[in-house]
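One structure is given below, encoded as structure tokens.
Apart from one protein chain that is not included, each protein chain of the complex appears where it belongs.
For reference, chains read A and B in written order, and residue numbers begin at 1 within each chain.
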Amino acid sequence: MLLINCPLCGPRAQAEFNFERPVETIIGVDVPTAELVERLYTRTNARGPSAELWRHARGCRAWLRIERHTVTHVIASVAVWEPQS
Amino acid sequence: MTIRDAYALDGKLPSPDARFDLVVIGAGPAGTEAAIAGARAGKSVLLVDENPVAPDLMRTDVPLFYGLRMTGAVETPERMLETLLSTNPLLETAFELGVEVLLGTSAWGLYAPQPGLATLPGQLVGLADATRSWLIGFDELVVAAGARDFVLGFPGWDQPGVMGAMALKMLLERYEAFAGRRIVILGSGDLALRTALAALRHGIEVAGLIEVRACVQGNAALAAQVAAAGVPLFAGSVVTRADGGADGVKQVVITGLSGETSIACDTVCLAIAAVPAIELLAAAGARLAVSATRGGHVPMIDAAGLTSLAGVSAIGDCAGIVSAPDSLAYHAEWLAALARGSTGDTIVCQCESVSRADLLGVQPPAYLGARSECMAARNIDTLLADGPPDQDQIKRLTRAGMGLCQGRRCRDQVSLLLAAEAGLAPDAAPFTGYRAPVRPIPLGILADWAEAPGMSDGWDVWFGVPAQWTPYRDIGTEREAMHIAILGGGHI
Partner (left out) sequence: MRGYSAWALLRGGLGGHRHWRPAWRSPEPRKQYDVIIIGGGGHGLATAYYLAKHHRVSVAVLERAWLGGGNTGRNTTIVRSNYRLPAYQALLEHSLKLWEGLSDELNYNVMFSQRGALFLGHSDSDMTRLAERGDALRCAGIDAELMTREAVAKLVPLLDMSDKARFPIAGGMIQRRGGTARHDAVAWGYARAADALGVDIIQQCEVTGFAISGGRVTGVETSRGAIEADRVGIVVAGNSGHVAGLAGLRLPVESQLLQAFVTEPVKPMIDTVIMSQSVHCYISQSDKGEIVLGGDPDQYPTYSQRGVPMRIEEVAGQAIGLVPALSKLRMLRSWAGTTDMTCDGGPIIDETPIANLHINGGWCYGGFKATCGSGWVFAEQLATGDVHPLARPFSLDRFATGAMQDEAAVGPMPNHR
């Protein structure tokens, strides 16, 4: 259970949010197939800091970029997702 | 700009029910004083104590080893509350200082910031009483959970009337609800001597103290008081069995230098030792240490009493019980003497009917009916060839400690028996961890039904039953039934 500070709604229970995927798996459409597969499906599965895409699915529905530690669960930052970021 | 959807659940999820500057677990002397000190320092303070414990829990020895020797008085919660208040005058002071006191409320889980839980909504403690369970936030938490009974088995210990010294003290001094009349006490340390004196004060007959070593172990002045009261000491002796009937123990048979002696009694009180009640701290992941002079497994605390969990401290007996430097060896001597005086079919784990031979033979529980020659081809020796004994492994294979009482009665003897068989010193005995919930809580009380009315109303919409196709604006109007009828879902 995490408490996530949505930049648009304020602190909300994690149950309102969906974890979507690690940022590393977000790719453009013009990536060559081999690289696409590698980046889309394999995971660093970091035991430590991890940059992730979340969605405030049962709230404002914004896409969020969350920097989080997978062992301590400390959330370093929450920001509205910018596709270029 | 924003049109709010009345049925959206955002922002409706519950946060901790309340928050206190200081939460104290355990309203014994140490806990009550800590609560009073906190209130005097201007803090908002919550003091919880699981006593009076529900009678059905007492019957399964939660949290102390009551051995079914409580009177019918415990069935009346109002009377128990009054008695508890009258036997702890400090509670009145606490009330007057504005401490919120919740009796009959147990702490089943502690969740303090640490790796893995760092971003819970603050630090939380899970509480439950007879009707509900809830989470409380805190800045500081003091665990004053006291001590629990150190229990060793012998033939006949699995019947009513065999109980622990902490349970007896609770029944005599705080509940005024002890059903026994004539007791035999195992041990002769300070705990045993104080137990004997307390029993005598309450008009209970003490038929004798049984001591495995050659002489009395406790404080000389206390021993003199006990002797002056005419209580005999059977030194160099050990209980070989307790005989009884439908109401439990009727006599104990002890074996000493002069052979076998029978002593009539209705209660056998195990006062060999009390051990710190660390389950809440252990389940929360506090760092532990083994200390012979502090009674066994204790939380590691600094000079200020702080544990390894931020903001959480331990005081009183749960932080360590002053013990002789050879206290662990003393525990082991008792275990060895009781084991030598009994056969392998002596029960170790009452709940799962695991005998000592089953435990050390690492046999599956008898009720499974799965024993066979090939299953017999495992025992502690063969496991030891692969490394030190692991109490969690033995627990899974034999189910010792996995029954109704969750090892409250047998965890110490299981640990010592494994150490003995493995040739380990008692201070290296394997330790089984604790996990939340550390008290058995009914599912109906644990269940998280505490939701905003707005959530209950919208439940069928979220869960995906046919009403999900009904527009929000029509929910609760006569048009709702029409939608459901047209769009299917005739099953409800």
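Assume a contact is a pair of C-beta atoms (placed from the backbone, for glycine too) under 8 Å apart; a residue touches a chain by one contact, two chains touch by 3 or more.
Computed from a predicted model, the values in this text were never measured in an experiment.
Engineer: Out of B:Gly256, B:Gly311 or B:Gly361, which is the one that touches the chain we can't see?
Structural biologist: From the options B:Gly256, B:Gly311 or B:Gly361, the contact with the absent chain belongs to B:Gly361.
Engineer: Which residue from B:Ala274, B:Val298 or B:Leu417 sits in contact with the chain not drawn here?
Structural biologist: B:Leu417
Engineer: Thinking of the whole complex, not just what is shown, which of B:Ala319, B:Ala332 or B:Ala400 touches the missing chain?
Structural biologist: Spelled out, the listed residue whose C-beta touches the missing chain is B:Ala332.
Engineer: Have a look at B:Ala41, B:Ala425 or B:Met482 and name the one touching the chain we're not showing.
Structural biologist: B:Ala425
Engineer: Would you write out the residues of chain A that touch the absent chain, in ascending order?
Structural biologist: Residues 1-2, 14-15, 18-22, 25, 33-34, 37-38, 40-47, 50, 52, 70-71, 73 of chain A touch the chain absent from view.
Engineer: Touching the missing chain, which residues of chain B?
Structural biologist: Given the touch definition above, chain B has residues 109, 111, 115-117, 120, 124, 126, 133, 135, 285, 326, 329-330, 332-333, 336, 339-340, 343-345, 352, 356-357, 359-361, 364-365, 367-368, 370, 372, 374-383, 385-387, 390, 392-393, 396-397, 399, 402-404, 406, 417, 420-423, 425-426, 435-437, 440-444, 446-449, 459-460, 463-466, 488-489, 491-492 touching the missing chain.
Throughout what follows, only the chains that are shown with their structure count from here on.
Engineer: Rounded to the nearest whole Å, what is the centre-to-centre distance of chain A and chain B, using the mean of the C-alpha atoms as each centre?
Structural biologist: Averaging C-alpha atoms per chain gives centres 41 Å apart.
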